[in-house]
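Moving on, here comes subunit A:
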Amino acid sequence: MLIKLTGGRVYDPAHNIDGRVMDIYVRDGRIVERPNDAETIDQEYDLRGKVVMAGAIDMHTHIGGGKVNIARLMLPEDHRASPAVHTDACRSGCGHAAPSTLTTGYRYAEMGYTAGFEPALSPVNARQSHLEMCDTPIIDKGGYAMIGSDDFFLRMLAAKQDQNAINDYVAWILHASQAIGIKVVNPGGINAFKFNQRALNLDEENIHYKVTPREVLQSLTRAVYELGIAHPLHVHGNNLGVPGNVETTLKTMGAVEGYPVHLTHIQFHSYGTEGDRKFSSGAAAIAEALNKHKNVSADVGQILFGQTVTASGDNMRQFANSGHGSPRKSVLMDIECDSGCGVVPFKYKDQNFVNALQWAIGLEIFLLTEDPWRIFLTTDHPNGAPFTSYPHLIRLLMDKSFRNDMFAKLNLDAQAMSTLSGIEREYSLYEIAIMTRAGAAKLVGLHDRGHLGVGAGADITVYTDNADREAMFAKPDYVFKDGQLVVRNGQVVKVTWGSTHTVKPEFDRGIEKDLKKYFDTYHTMNMENFKVSAAELEEDGRGHVIVQESKGRREKTA
Partner candidate 1 sequence: MIINGVSIDDTFAEAFGMRGTRVLITAQNLRWAYNAARAMTGFATSVIACGVEAGIERELSPEETPDGRPGVSILMFAMSSAVLMKQLETRLGQCVLTCPTAAAFSGIDDGYPEITKINLGKNLRFFGDGFQTSKVFNGKRYWRVPVMDGEFMTEESTGMIRSVGGGNFLILAESQPQALAACEAAIDAMSKVPNVIMPFPGGVVRSGSKVGSKYKSLIASTNDAFCPTLKGITKTELSPEIESVMEIVIDGLTDPDIRVAMRAGIAAACELGAKNGIKRISAGNYGGKLGPYHFKLREIMA
Partner candidate 2 sequence: MSALTFTLKQAIQQRVDVSALTPDNLAGKSLSDIAAIPLDSGRLKLRVDSLFDISGDNAEEIVFNNASGKLDYIGSKMKSGRITVNGGAGSYLGFQMRKGEIVLNGNADAYTASGMAGGLLHVHGNVGDFLAAAIPGDRKGMKGGIVLITGNAGERAGDQMRRGIILIEGNVGSYCASRMLAGTIGVLGSVGDYVGYGMRRGTLLLTQPPKLHATLQDCGTHTLPFLSLMFKSFSNLPSKFAAINKNRVQRFAGDIANDGKGEILVFK
């Protein structure tokens, strides 16, 4: 079937197209060349006057896996207020802070998003993460395997094993957990907490392994680079949420010694200690450093006001925060010599000094960071806010007067501590398209997504231009997923199952000898059962596994 999308105003930053009126052709789920005149167009959409972009990509969203499901499980009161009723196209579900999988897929698609990446896929829990994501319809997904506090890796570092061995382990993890990237959370800190360490600074040793977070970061950034994986090491730094952590974050940028690194939800890591309340914005310093260090990218993790739930592998910090939760409950876990998790419901309030300043800090980072290819639009769903608030966030970025109106409602002490109202910048549609499409695809390593060039998967979103950007981005006219019309006027009209993106770098399978011994001695599961097969993801007809290209070994260490 040949589909023609006629006359839309196209924003495709991957091809430097900034609002050019053009036609797009789609066949068998892909964007194709303009066919010859003799070919019949099976279906045509008149998009004159409409804004056309690739489907949006959320490069950091907690949509599947143990802690997300714990968040769902522990919040019946949040679900009760937001039932998702059965429609002709959609099954029912629920969802606000921690939506059900089905509802998650529908709601993303309805906002024009066609992919989302679970950033904290604990390898031991990878099967569950994928099972959940495979039950998340329409959108493509993938995960970043979380290591760095796992005992196997820390034993390797403590034993000073060479970088090649570490690279092999990292590659093995990517295969075994069907992941597309590697993440580290509070490097070494989750492990240290199991030994009753309550904080871990960049150069502080784990009392058991005598390994520092700096060493963890260095070996992992290098492993990811040398394996040729597109997505740089995804780093949730030490000291999340701690006033003064801006210093840790700046040091972390330097610690990776020029290797590519992605600092996630950087807003939570940009706090100073100035002012009467010893809490201030470190946004300017962070943005300046981001502008300078071209090897560093970041997503913001914007907070927005209202009820949500924080879910993190960082149980050291979540334990410390659990007393601030609202409603007051929390689930914390030590997990399988692999990781941990902490789930704490949270309510951000605009009249709360800290929350109001967090809000301003996030926006300051967005607006002071110059290169939209290296800064990404996230709320760290659901930690800063549910992903359904993205249209609102886009409006905050694109509309200065709206932003300043919101700012004026904040806690007055927080207003006094922020420079936000003095920032003139407004994001353009082109920049939004970079942040949420082209840049995100490039960062994650999705070669056929995030752009509208020939050969790309036909994930396309069509909007009606509207000065109210929140209204515009909340309700696309059309969303095509792999060439199929899945959303019309902001409503799902057809449910498809997206694919799972992975990366499978080459590695020396000899590593399995050590791993098998480790599993047999210390684990409670067999190594073979630890590994998730692609076939399992495709079970029940829930989509396919796509292996994205990795560049092959780079500068393999002798």
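Quick note on selection: all candidates are chains of the complex that A comes from, given by their letters.
We take it that a contact is a pair of C-beta atoms (placed from the backbone, for glycine too) under 8 Å apart; a residue touches a chain by one contact, two chains touch by 3 or more; residues count from 1.
Not measured: the values here are computed from a predicted model.
**Q** Consider subunit A on its own, then decide which of 1 or 2 touches it in this complex.
**A** Among 1 or 2, only candidate 2 touches subunit A here.
**Q** Going by the contact rule set out above, which residues of subunit A touch candidate 2 in the complex?
**A** Listed in rising order, the residues are 74-77, 80, 327-329.
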